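Here is the structure we will look at, set down as structure tokens.
With one protein chain withheld, the remaining protein chains of the complex are depicted in position.
Our next item is chain A:
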């Protein structure tokens, strides 16, 4: 709203497309959930213009004012999501992806059937309340970046193979192929089948686990937006260590009670030390002692084919800017780079072929120098694409501009074995 200060506001509106009844509105301000909402008339006209266009076969997709961006998107002709954001450096790409992930979250918790075939609006509203927590975590400042990159946030454990073995064995014993270890919303290790989960749920499931209040064990019904949007599955979680959770995705069997302490002990007691080492790993993503250049303040490594990413702003944590700012910078830079320079990651395959044919000029790297004129202030950002990997670095201003690319190349080579 006009009279507010500099902090950016994000309003997310969800409406039933046919009736125009608002299903929910969520807002956040300056990265934290806010109660203040848009007036009803505004919600009505925002939806109205979109509907008006649709009736005339014109899809209104976005609008921009000097400081605000609005994005409309309707899903399955049944749900309309509208986001209005005045956050600094916001972009359509970010908002479109936000809407996709929000709808994914709604399907995850409510199921597609319920959303496309609205019989009782009031009941749907109530059911959707369950997803508020998850949705709010997308709107606010998160430590994760999967909502934007559509890649699974991962961490690299020191002794990955041991954990992997234990996990596979345990999942087999429990009678499911889908199992993963999650530390504060990031995947430490997962079974083959878990990695093969489709795009929205692969990101959403760990995110959901991370956003739920801590509990020793859960049995949570979830729909898989990509794999099984109408038939619910069970998400079983067991807290192995504080902050470290074991997740299993399974059908009606096994019951939670079958996963008794003995089974857990058998598989996890031997790897207790590696597990312990994982717990503080969350925000750092990389194993302790991994050699990184001094100037690197933040790092985002994406593997576009595996759909996994490493995201950290921990290195040289004592320097300016603060971790939140670093995260925002890297998020903005990612958005910029993806929206303007690099081809968007993995659309449908045929799209890709077409793209490659068109683009004789392929962008490989890009850098950005930001900050005031005087030397030594500001920061540098560099992005590098090599094969399926894309690396984005936030660097301090001491780093010379002409050395950015070689620094990024070295870092990428060092990181390649990890992801």
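Here is the rule we go by: a residue touches a chain if its C-beta (ideal position, glycine included) is under 8 Å from a C-beta of that chain, and two chains touch if they have at least 3 such contacts; residues count from 1.
The rule we apply is simple: contacts and distances are computed from a predicted model.
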Seminar exercise, completed: Of the listed "Protein inturned", "Tubulin epsilon chain", "Peptidase T1A proteasome beta-subunit protein" or "Trafficking protein particle complex subunit 6B", the name UniProt assigns to the chain that isn't shown is "Protein inturned"
Seminar exercise, completed: Answer key for A:214, A:261, A:372 or A:417 versus the chain not shown reads A:372
Problem set entry | Per the touch definition above, residue among A:34, A:83, A:259 or A:381 touching the missing chain | A:381
Problem set entry | Candidate in contact with the missing chain, chosen from A:161, A:215, A:230 or A:340 | A:340
Exercise. Which chain A residues touch the hidden chain?
Worked result: 1-3, 6, 38, 42, 45-46, 48-49, 52-53, 56-68, 70, 84, 86-89, 92, 321, 325, 328-329, 332-333, 336, 340-341, 360-373, 378-379, 381, 401-402, 405
